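Inspection log for the structure reproduced underneath, given as structure tokens.
A single protein chain has been omitted from the complex, and every remaining protein chain is retained in its original position.
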Amino acid sequence: MRRELRAEWTKLWTLPSTARLLSATCALTVLVGALVTAGTRASDGPQDLPKLVLGGVQYGQATMVVLACLAVGAEYGTRTIVPTLVAMPWRLRVLLAKSAVVWCVALAAGTVGTVASLLVGRAVLASNGVAAPALTDGPTLRAAAGTVLYLGFVALLSLGTATVLRDSGGAIITVLGVLYAVPILTRLVSSDHWKRRLEKYAPMKAGLSVQATKNLSALPLSPWQGLAVLAAYAAGAALIAALLFRSRDA
Amino acid sequence: MEIEVDGLRKRYGQVSALDGVSFTVRPGLVTGFVGPNGAGKSTTMRIVLGLDAADGGHALVGGRPYRSLRDPLRAVGAMLDAAAVHPGRRGRDHLRWIAHAAGLPARRLDEVLEQVGLAGGAAKRRAGGYSLGMRQRLGIAAALLGDPRVLMLDEPVNGLDPEGIVWIRGLLRSLAAEGRTVLVSSHLMGELEGTADRLVVIGRGRIIADASVPELLAAASGGRVALRTSAPADAMAVLSRAGGTVASVGADALTVTGLDAEAAVAALGASRVPFAEVSAHRATLEEAYMELTRDAAEFEAAPGGGRS
């Protein structure tokens, strides 16, 4: 397993796109978070400030999706899947190593983006005269750690989808569609029943409920439950991916 | 280490790509694997490497399925598709992840790059800018990386310049001379002439021939002898009595099949029939191949050919 991890790690970092996409993830997360926070005034009344400050991850995740989809999709696109499986014929180990590597860089990018968002957000809030939340209180820590994990699960969901579809373009469209189109469509669904369900079980909405620090009883799912829903999506995608990757012709 | 292929069958939808393919590739020899496009060469190699699953039969390397080898890259080096390099990755980095996958030291990179003639600036460039020949060399470098006992190269000559073709022939001969098992596929018999010791000919998903090069040539030329004589009628009588089939192809020219040249000369000499210009017609490998794969080529011209 060590060799697979090393090989996948080398593969990821020898592509120029990796560093660019990871910096884009961090930058988008911090930038959008700061922009939204900048619009907040003390007169707006009590707000869920950690959620506001960390909201940029909704946009930063897009480049993470691209990175994770390319990690598998490009192997099929450029046919390097052949040398990969010739060099490492144990397919589950390959998939596991790939997931571990992508998960690690997603968590790293998520940590950088989250910490930077919190610091920048605090500074922006302070300049607007809003009392910033303490960085170390329980709910804020949960929101921060949850955001990092959220990004990790999104990366795994993308990786699994790309393995199933064997095509980076299709996978990017599918994952971004599931993440983004569902909330857009939810606005216009006429059935309240379905609206609630979609809001409860749509991967992005559910996963991001981990960012909530206030008014938790009003949420359809508790923060950790919400993240667990997203984790279930990621696990489902990974499972189907593993079954197909093992049995299919390369 | 041998490659053993036994009764492989594989279908892609309606198209039967392999229909009971069996052969063995022995160490110390260069074995050519030839057949027209779409005959099943690549599919066979993919199954040997565990990339595709066979619908029936099995393929073993050193007596074990590829996917159960403990150290696959030290056992088998393969190049199936020279274009299979990420265009954004540097050539050297492409080799580096493979080296990591096989647990090989970094100095092997320089060794194989030197061996295939990519040392220096080329390996540091991104593979997107490589010519077909450079990609081919990079692919061969990847196959050589683990210093494997078995080498499988799919169409290695494709895209190489004449100098490169000479180089790869020498490389294959020397690898075989070191006692390695070498399997090289090609759709052009000419490419293997003078390189291969044995030939496995495949067409329409079936093995058509599996023999040494001299055997194949003999089978193809069929012992045809041409001669001139001033007494064609006598000569025909004598030669057919000796067991040959004789055809008149001109006023004083005959061709004989079923007898080799020496037997024909002996028979004519014993009967004192005058003759001149006896020549044994020797087939080229290309002709032998064309004869063998004629059916397969007809199939190839039909629509809906399968993958090669």
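A few remarks follow.
Going by the order they are written in, the chains are A and B; count residues from 1 in each one.
Note that in this section a contact is a pair of C-beta atoms (placed from the backbone, for glycine too) under 8 Å apart; a residue touches a chain by one contact, two chains touch by 3 or more.
Keep this in mind: contacts and distances are computed from a predicted model.
According to UniProt, the chain absent from the figure is "ABC transporter permease subunit", selected among "Probable glycine dehydrogenase (decarboxylating) subunit 1", "Cytochrome bd-I ubiquinol oxidase subunit 1 apoprotein", "ABC transporter permease subunit" or "Na(+)-translocating NADH-quinone reductase subunit E". When you scan B:Leu60, B:Ala83, B:Ile165 or B:Ala280 for touch with the missing chain, the hit is B:Ala83. Touching the missing chain, out of A:Val30, A:Ala62, A:Ala109 or A:Leu221, is residue A:Ala62. One of A:Met1, A:Leu35, A:Leu92 or A:Ala126 touches the chain omitted from the figure, and that residue is A:Leu35.
On the side of chain A, touch with the chain left out of the figure occurs at residues 32, 35-36, 39, 44-45, 47-48, 51-52, 55, 58-59, 62-63, 65-66, 69-70, 73-74, 77, 79, 168-170, 172-173, 176-177, 180-181, 183-185, 187-194.
We take it that only the chains that are shown with their structure count from here on.
Chain A and chain B have Cα centroids lying 50 Å from one another. Of all residues in chain B, only 46, 49-53, 66-67, 69, 72-73, 76, 78, 80-81, 83-90, 93-94, 96-98, 100-103, 142 touch chain A in the complex they form. Remark: chain A residues 3-4, 6-11, 14-17, 74, 78-90, 247, 249-250 touch chain B in the complex.
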